[in-house]
Structures are given as structure tokens and as C-alpha cells.
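Have a look at the structure below, then the notes.
The complex is shown incomplete by one protein chain, all other protein chains being positioned as in the whole.
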Amino acid sequence: MAGIVGYGAFVPRNRITSEEIARQWGKDPATIRRGLMLEEKSVPGLDEDTITISVEAGRAALARAGIDPQLVGALYIGSESHPYAVKPSGTVVAEALGIGPSVHVADFEFACKAGTEAMFVALSVVESGRAKFAMGIGADTSQGAPNDALEFSASAGGAAYLFGQDHLLVDVVDTYSFTSDTPDFWRREGEFYPRHGGRFTGEPAYFKHVTSATRAILDRTGFKPGDFRYVVFHMPNGKFPLAAGKQMGFKPEQLETGWVVNTMGNTYSGSSPTGLAAILDVADPDDLILITSFGSGAGSDSFVLRATALLPERRGRAPTVRSMLDGRRTYLTYGEYAKYREKILVND
Amino acid sequence: MPSPRYWREIPARYRLEGGRCSGCGKVVYPIRRVCPSCRKGDMEPVALSRRGRVVTSTVIHVAPPAFHMAAPYSMAVVETPEGARLMVQVADCESDEVVPGAEVSLEFRRIQREGKSGILCYGHKAVPVRSGSA
Partner (left out) sequence: MRDVAIVGVGMTPFGELWESSLRDLFVDAASLALRDAGADHLDAIYVGNMAGGQLVGQEHLGPLMADQLGMRGVPSTRVESACASGGAALRAAFFEVASGASDLVLASGVEKMNDGADVTGVLATAADQEAEVYHGITFPGLYAMIARAHMAAHGTTLEDLAAVSVKNHRHGALNPKAQFKQEVTAEQVMASSMVADPLRLLHCSPVSDGAAAVLLCPLDRAAEFCDKPVKIRASGMATSAMALADRHDPAFLDAVHLAGNRAFDMGKVGPRDIDVAEVHDCFAIAELCVLEALCFTERGLAGEATRAGETTLGGRIPINTSGGLKSKGHPVGATGVAQVIEIVEQLRGEAGARQVKDAVVGLTQNMGGSGASAVVHIFERV
């Protein structure tokens, strides 16, 4: 079975606090922070986008794998904020990473699930023998509409996973995908911001798919919640993943390490992949890990993973997620945030 | 800018590919056909390290239209370990960090955009290295 031979993440260095956004709209900061369990979120600079984030995450993954990029036979990027409507992000990232031209490249899209989707396909391409190495990346710089709940959480960041057959840092034990047509959150062509169904995004969407996929993979693999050292779910806000975990019998300690949302925000396709990277930054050999993503529309991808003895040796080759979340960062006013997120109208 | 003009520079801008002279060893960035030092050797592609030191710098306050919203921004001439020098913007920095000798890493960023409908143009920017952080 194939597995992860390299991983990396990148989170932009700008931040805005929930407090600053709340004040802008006359909301009570304390209520927001408590209700969403969000302190601050990352904000991409005017010079950052899904492509730039993917390149930096991809570089880290290649550094940890220590392989020649020319050996990567497939590259997939999942995002809901690809910089072009038509022209792949993947080709820019491949050229920047020194991958190709003998490479299969595709861009993926499935709301917040596009990252794990890219990972799933990359894994499958290696398992099938069609490529020696394949990379799957989840990255986003999605927007939240002004004065909408999502404005507190929509952030920027991503993670890259390189799959191969040998010298695995992480074994992939099993995968499971659960999908249905559930219109909980969408964006039509030409619209700047997405729309969502309010409370409909909860039970029938997020919780149904996350718990169904997770329960199914536990069932199939025979593992119980208690068997896992680390668990990470998609993090649309601070509350949902903790509630889902509790619902399914996981303990807060299992969720803690991957729960990066309270200072990172929801990086959409990068959410659970970046949470997973934070776990891999500290996991011990043989630790069992569960990741279940969620993408509106809707679907969840679950992976059961096991860390190998090689992981601690290689992970020092690139920055950790925690160093990016706790390290150098710049706090923005709402005005600066609006400028960076181009919410201010200007002539072309 | 016209696409072919941008596309031609991709190896230099995306992968920091410069040129090393097979005759005298001089490393230039970006690559060019004739070695500016000896005019004799062949220039072979060489990827520069993604780090270097600041040689000189400034902060642009009055910016061209493409960079209007980003002003004020820092710019620096950076020298890589291979001895090549490049002109880059400096991102995620305080202007007083960008001093001669300051260590920087080179990160992939979007350099400019052709308005709302043109192509997106990428390259590298310098980011000051601060000890103990990413």
C-alpha cells in the first residue's frame, strides 16, 4: 500500500482578530469568540493566492521527502479559490516545484473537500502503479462576505502531501468517501462571495457527512475511537469539529493537536490537511491518526493513517504548522484587511 | 504584458534559474547568452539558492499603477550564496529590518496582475529571516 513520503504546509503571516471584525460590524466580540471559538484568522497578502501557498507547501513536502521533483508523476491541487477561472493552478505550481513536463496535472474543486480529494487521487495514482510519486495539495484564500458569519472564519493557507511506495513517513491504512447532493453552501459563476443555508449547513450537511464517513471507516477497519492518538476533522469554525468528535466518542486530547482553527481560521480546502500537518509535526512512530474532511455540496473523505519510524527523522526539514501559527505575524485593522481582500472597489 | 514575454521568463522567475559561465564560473541572474565577465564560456542554467543577503534597499512610496495598492513596500538588491544578485520586493517585513547584510529567504509570490482580465504573473520576494520563527 502506498503512503505519505513527504508533507508540508504554509500559512500566510497576516492576521485579523475576531474582535476587530466584530467591532467593524457592531457585534459583541466576546459573543462571537465564544460562539464560534475563533480568536483570529490568517489573511493572505495582496501577493498571495492558492498558487503561491501551494508552491511553498509543496516545497516543504519535497524537502521532507528528499526526492528529485522530476520523479513526481502527478500533481493535483484542490481549492475553491483557484486564481484563474480557466487555466490550471497545477501547471504553475508544477513549474515552480521543478516537476514535469512528464506529469499529469489536474485542478480539483469540491468546496472545502478539494484538498483531501486531491490527496485521495494522488494516493490512488501511486497505488495503481501509474506514477512513482504523486502530490495532492489543498489550499485556499476564500472570502467571507462582509458582515456575514463566514467573514470571521474564511482564511488562507494549505498543505501538500506527497505519496509514494517506499520510505513512507505515514502509512495509509484505509480511505472512505461519503457523498450526497446537499446544497448547504454554494457560489454561482461570477459571484464574489458564496451563499449558505444558515443552520442547514449543520446537521444535514457537516455533521451527517463527517460522522457517516468516520463511522464507516471505523466499521471497515475495525478500529474504535479510543485506538486513535490524533483525530482531525474539517474545521469550519472552532465548535463544529469538537462537537462532531464528542458525538462520535472521541476525547478532547485526541482533537487538540489538529484543532488549529482557533488561530488560523477555516482555510477551506486546506483546513483538515493543515490540521493533519500539525499532527504529523509531533506524532510518534506507530501513532494511529484519523482525518475526515467535509466539503459542502456535500461530501467527506476519511483516511486512517499510521505514523512510521521515519517520520521524526524527516519532519525537521521544513517549518512546523505551529511555528507558522505562533511565530512572526502581523495584525491588521479591518481597513487593511478590506484592502488586502480587495473588498474595496477600484477602477481597473 | 503579452503572454509570450512572461512565459519566456518562467524558469528564471519560478525556479530562480540563473546562469553559470563554463569558462570563468561567474553566476548571473537571470541567465543571458554572453558572459558579462569573460564573454568566452557557455552559460549553463543553474538554480540559485532560495536565500541571500540584502545589499541595498529602499521603500517605494509612490508606486506604479500595478503596485499602487501595495505601497509603501520595501525593495532590495539581494545577493545569493552563488554570488548572483537580484532585485526583489521584500514582503512580510518591517522596513527597518531591511538593512545591508540582513538575511532573507526567497518565497514564491504573485508579483503582478494584468488588471481584472489579464494574466497573473508570479516570481519571488524576499522575506527577512527572524530567528525562532517560520
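A and B label the chains in the order they appear, each numbered from 1.
Following the convention adopted for this analysis, contacts are C-beta pairs under 8 Å (C-beta built on N, C-alpha and C of every residue); 3 or more make two chains touch, one makes a residue touch a chain.
All values derive from a computational prediction rather than experimental measurement.
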Query raised in the report: What are the shown chains that the left-out chain touches?
Result: B
Requested in this report: Identify the residue among B:G25, B:P81 or B:P100 that touches the chain left out of the display.
Outcome: B:P100
Requested in this report: State which residues belonging to subunit B touch the missing partner chain.
Outcome: 9, 13, 28-30, 36, 55-67, 70, 72-73, 75, 77, 85-89, 95, 100, 111-112, 121, 123, 125
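Convention: only the chains that are shown with their structure count from here on.
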Requested in this report: Using mean C-alpha positions as chain centres, tell me how far subunit A is from subunit B in Å, no decimals.
Outcome: 29
Query raised in the report: In the complex formed with subunit A, which residues of subunit B make contact?
Result: 10, 14-15, 47, 69-70, 89, 91-92, 107-111, 115-116, 120, 122, 125, 130, 132-134
Query raised in the report: Where on subunit A does subunit B make contact in their complex?
Result: 13-14, 45-49, 51-52, 55-56, 59, 83-84, 92, 95-96, 98, 319-320, 323-324, 327-328, 330, 339, 346, 348
